[in-house]
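A single protein chain has been omitted; all remaining protein chains appear in their positions.
Labels run A, B and C following the written order; every chain starts at residue 1.
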């Protein structure tokens, strides 16, 4: 009996601590852990290796994933999944832990249906947009990176009557932008989940500027780029032309995915990995996702995770309501 | 009707964002917020001031508390509490929000019994040792400061066969040391909550050193200083003489109380303050503490908070069990 | 006799420590220091205030400038300069210390010629592009902010075969991008000062990718945005289409101007301010700029500073030569 771990799709901080705990905890249970490199691509290509203590030493504080990740088109085809299955058999691996998003979980669910390979998925994405779990690995680190950038921008904006638009990640989900706006004291927050009226916001800002406001910090989710008037460039233009203030954009991009994992992400990584291993060792059949809600870890089916779109909780949206008026 | 905020006892990161949200939220409700400086001492001395937007602008990213804190012996005496009450009356303040620990809450409870001044306590201490709440404001920031120090120490310890003992805060509670040990990959963790056998630990370390281990990171809670053999100096001596490795101590001290508040502490601060104000405005009588459990905010009585000693949850202790063997 | 300080043009980290040292050092010399808010605009508007210890307490670790800055068109006109002069006379101020760039120095030089107001300019710009000085205040902090972002990006780029283009500030000068590329181990560095051959670079990158390279970090100076093929968007397109690797941009923008000043910037700020005050107190006539070369502070004329365009020293360009081949 052997168990392997892989990381799939977009990487995030927290993956390395989870891999380390996976290896340490397997050893403490006298089970041989394996590492699959380059995600599902490496599974197909047989890039699989017995893990040792040395492989994971001093890895806790590295961002990203040291076993690398990928997006795999080949894995959609049965013939490649069959090759992947044969690769696992060569090493006697019959259980998988996967760190990734819902797309990766669905891929492994098909694999489970094809060949009966048990797995547990650990939700890992800085977008925090997986239905059924309050928390996805990597979110806390991403938020703190955005915070540091926003704090720096505010220093300088306050020095020089000026606005700044900060674009965070989040294609379909404004979670990162929303929490950043609340916690960094932004004046404007534009996310797909909230309707807004630029005229109303503009009127508020102009009045505040007249009353002595020295700067404006505006946080916008990347996902808003599809909307002409409220993507980053559109907002810069609007602030300069309509509101009438010198404005500059900051696009954080992949900076948000890296960075030394925070304590919260390290602790969640340890707990996610420990519970996932306990579950997969206990159950005869396992194609589940571990989720975290109300301070507790639970296991749900892939179907449940896919059944709905993630929605930001109302209380959080309420905290930002004044930023869109 | 007016409402005031004060900070009392040991300060922590997160107090400033809570004060800022207190002021902003009061204004959005058209209530006049007041700031009491220097904690209960300032309440006695009448150091009370109407808050304005300017008072709290750009305060989100400051560590500590900008309205300062104190420990007050005078407040134990009725005559000083009476003066304090008269100070509040002068400003028409009949409601208080207090950020502090259980001692501060008890003091205000007496004040409530004496004069009927409503209050809500927000648990704020990096020790995370208040019964009835999973989280106290400031803990996440303190943990991340310890993490950065520990990551730096591990770099250098790994460069030079050497041990390091890091002493964290925590007089009666090993929470900070425990979580730090788990999340920073320490080899040894000494906290009051765990029994340990130094001989056993020493045997493990010596074997690991023989097998190629290059360094040892040992995290110890300040509270263990009362025990001769396992305080910081005792551990340094033991590592050098018994385990046989050059060792150096790091005592973080008050560094842990300061620092730019993390996103988690800022968000908790916003939510604690918002719920506390809503509660105190709704209730006719209010001498409660707001607590956070299973992702929800609730209100409990002072008596409940004082009824038991805080205990670290078992699952967390289990994650560290291998560090004391 | 009184002396005032102002900050002008683009702000940078290091200005606050300089202002603090200005105030502290004046007091130690029994001279009354004044603060002029909002740069030359505030000089015209009479926004001038006696400085006290309290004004500058705890200001050392703030980014930007707490007395704010501006760009002033009005100061080009004699009539406004005359108003500014009269404002200074009201307070008995006959000496100015100005933190800014060469444009600001020229403005004060005209003021000196008009009314004989002595001044010393302290070169302050993260672009490090002032002729005659090896160092301008703010550069070290900006470089370390870029470093942290680049380190984070590399973590994630290494996790997922991917390229990242990081755009740094620097309109006419590639100093920030150059030093960042050298010190962060970038694979490509595009700055105005270096000629490059994209075909050659592309060939190198493709070969390295074939040989196992997992990621590409490319640093580009904002100033290159004027050139179609090598601005940030052009590079992203080229990496994706020609080199054939998924690519994402990071535009740091004003994040680089803010942030807690580094030790180097704080120390330079202290020394710049101290020497500038000593000079202006000693000389009867003073319209100079303080410069730092070969570890020594000197004073040069405005004309000298304006006589040539700043050029990055050859040894530094040589260190990056392999990044453009």
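The definition used in the following text is that a residue touches a chain if its C-beta (ideal position, glycine included) is under 8 Å from a C-beta of that chain, and two chains touch if they have at least 3 such contacts.
The structure presented is a predicted model; accordingly, all values stated were derived computationally and were not measured.
Across the complete structure, the visible chains that the omitted chain touches are B, C.
Remark: the omitted chain is touched by one listed residue; of C:104, C:118 or C:260 this is C:260. Among B:28, B:52 or B:159, only B:159 touches the chain left out of the display.
Of the candidate positions B:63, B:101 or B:192, contact with the hidden chain is made by B:63. The missing chain, though absent from the display, is touched by one residue of B:58, B:170 or B:259; that residue is B:259. Residues of chain C that touch the chain left out of the display are 17, 20, 28, 58, 60-61, 134, 140, 143-144, 146-148, 151, 154, 158, 179-180, 182-185, 260, 262-264, 266-267, 270-271, 274, 293-296, 315, 319, 322. Chain B meets the missing chain through residues 7, 10-11, 13, 15, 62-66, 68-70, 145, 148-149, 151-162, 164, 214, 248-259.
In this text, only the chains that are shown with their structure count from here on.
When C-beta pairs in contact are tallied for each pair of chains, A-C comes out on top. The most distant chain from chain A, with centres taken as the mean of CA atoms, is C.
When the CA atoms of chain A are superposed on chain B, the rotation angle comes to 180 degrees, reported as a multiple of 5.
In terms of their C-alpha centroids, the spacing between chain A and chain C amounts to 35 Å. The mean-CA centres of chain A and chain B are about 29 angstrom from one another, to the nearest whole unit. Annotation for chain B: no residues touch two or more other chains.
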